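The structure under discussion is supplied below as structure tokens; questions concerning it will follow.
Every protein chain of the complex appears in place save one, which is left out.
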Amino acid sequence: MSVQAAVAPRTAQKSAQVVLEARRIHKVFGGLVAVNNLSFTVYEGEILAIIGPNGAGKTTVFNLLTGVLPLDGGEIIFRGHRLNGLPPHAIARLGMARTFQNVHLFDNMTVLENVMVGRHPRSRYGFLEAALRVPWARREEQEIREHSTACLELVGMADLADELAGNLPFGQQRLVELARALATEPACLLLDEPASGLSHQEVAALDALIRRLRDEQGITILLIEHDMHLVMGIADRVVVINYGEKIAEGTPEEVQADERVIAAYLGEDL
Amino acid sequence: MSTVNRKTGLPGRFQLADWITHHQNLAAFLALAAMLAILPLWVTNNYQRSILVFIGFNTMLTVGLSLLMGYTGQISLGHAVFFGCGAYITGLLTARYNWSPWPAIVAAAVLTGLLAYLVGVPIFKLRGHYLAMATLGLNIIFETVVVTETGWTGGSNGLLGIPRLSIGPWVLKSELSYYYVTWAMTLAILAVSLNIVNSRVGRALRAIHASELAAGTMGVEVDAFKLKVLTLSAVYASLAGSLFAFYLQIVTPSSFSFIFSIELVVMVAVGGLSSIWGAIFGAASVTLLGEALRNIMPRLVRGASAEAELLAFGLILVIIMIFMPDGLTAGVAKRLRARRQARREAPGRTEQSADAMP
Partner (left out) sequence: MSLESQLLQYLFAGLTLGSIYALIALGFVTIYNVTGIVNFAQGDFAMLGALITVTLYQRTGLFNRVITVDLQLPLPLAIVVAVILTTLIGVVLYVLAIRPARGASVISLIIITIGLSIALRGLGLIIWWTDPYPLPVFTPGPPIEIAGAVLTRQNVWVIGTMLAIVIGLYLFFEHTLLGKALRACAVNRDAARLMGIKADQMALFSFALGAAVSAIAGIVITPSTFMAYDSGTLLSLKGFVAAIMGGLTNAPLAVVGGLLLGLVEAFGAGLLSSAYKDAFAFLTMFVLLLVWASGLFGRRLVEA
């Protein structure tokens, strides 16, 4: 079955549809400006990497996009909806999914159950239907299980479905988290340092998986990553931020040549 | 709970073992119901039957608290308030306003649920210690109100004149009849709760417990689910309170003190915070232990009152939370499993995760 039934096939031209637009978004933590009037646009079907030195405000951007933190200024438009003030669950329902830098799995649940939670925004039966086990709730439960299994197969974790998520090694937890995000049928997938803590082989597999998600499922991907090899190989475009401000934007080749980027990364390997 | 084996289509005689493994919850539920149905054949003395009735009340309360605290991770040290609301509203409507019992039970459940919802909206802005303290404070305010507003509640003397429960023309008088009514209601609550925990809703609740952040970004309506589960557990408590009022025919404030709320937390903790079956075990064992202490304590310490059981409850709570945070049954099972596994796999087993860690 198709994991990505809800999303239209991606358009060939890059110039096409805008999926997500951040307009002068701003965030302050107790006087410290974490994100400073940052604007960027994400087009349908592209892989956009956000890079920057540690503490540049990348994860804060993700938290603003997913409604985890409220905006202090600016606005976010996602598939025609203004996200300002929406709670995280409403944004998830609109088709935004994410993973976390330090993996937030539901440790007390099995791998499959974790992914099944990802089906939450695409199913609707509630307390009453669950309590009475009405037939359509059981049908929906069946759909949830099948779709979640399909997502686990996609990331190659189906044989560990009944393991407790908290017991898995870190690399596999990342994959489960990715499957959980995919189960929400995202139009846009936000990956927060998906390669950190992975071995070389695992990074290579991740690289292939991200490409597949974009090519076969048409998912637009926003990526925060420190592994520059991965970023430069996979990203269509790169946005570089430092101190919460955008200092460069362009193709991987363009940003690598940018003097401000080199200055910001002084001493770090690009 | 589904009743038909998906593989075979019918529960045939030769597939019984297979059917049980596929429907563990249903099988356990049916076994429990059957056992409860015939238990009075052996338990014939009224005192013992009354203990069984109280285990029923406590199970209703504990199952709800387990949903709230164990599954959803929202601590409540004021659950006795909802039990008390159910009892007082039922008592008032029947004793003062001559309502018939069943409409009063329904009204109490609706009002208590509504109250829980209204209290939940502000109180769930709090977490951890603050939520614990706020719910405890709520319980103390409740106690103060019922003791003080004597015109409504009868104050410390209690609310008197509550009629017997009746079903149609049949007025329930014997211990046995209350036993069956209480456990019928308890089993209904149990069935509903088992269905809920094994569903999309149950997963969402456990997700909230594990990480509100991740649950929210996965589309779980965190605030709404917390409110709904609080309301549901309050309705359970109200039903228990209603039956309690009819059973004793008097309602006094001391039954709903915050100490009882803590006793409920002990029951949930003994059973394992997130386990519906554990909740029954916890309710039964702590009720029996309390009863035993009430009989033993005065013999150990001359004239010691029943409340001295607090010492035991406090110690049990501490010991269980330190050594078996998953509850007595799960804790023991885990230890046994670990020991067995250690024996089996003793010679050099490499950790699967070794090469994947950063």
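Which chain is which? They are A and B, in the order written, and residues in each are numbered from 1.
Convention: a contact is a pair of C-beta atoms (placed from the backbone, for glycine too) under 8 Å apart; a residue touches a chain by one contact, two chains touch by 3 or more.
Just so it is clear, the structure is predicted and the values come from calculations on it, not from any experiment.
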Left-out chain, listing which of the shown chains it touches: B
Residue of B:Leu26, B:Val145, B:Ile296 or B:Ala330 in touch with the missing chain, whole complex considered: B:Val145
Selected residue (touches chain absent from view) among B:Leu194, B:Val265 or B:Leu328: B:Val265
Candidates B:Arg127, B:Lys173 or B:Lys334 - the one touching the absent chain: B:Arg127
Hidden partner chain, touching residue among B:Leu16, B:Ala292, B:Met321 or B:Ala338: B:Met321
Interface residues of chain B (partner: the chain not displayed): 69, 73, 75, 77, 122, 125-130, 132-134, 136-138, 140-141, 144-145, 147-148, 258-259, 262, 265-266, 269, 273, 301-305, 307-318, 321-323, 325
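The rule is simple: only the chains that are shown with their structure count from here on.
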Intercentroid distance (Cα basis), chain B paired with chain A, Å: 39
Partner chain A, residues of chain B touching it in the complex: 1-2, 192, 195-196, 199-204, 206-207, 209-211, 213-223, 228, 232, 274, 352-353, 355-358
Complex interface listing, chain A residues touching chain B: 66-68, 87-89, 91-93, 97-98, 100, 104-109, 113, 116-123, 125-127, 130-133, 137-138, 140-141, 144, 168-172, 180-181, 184, 196-199, 202
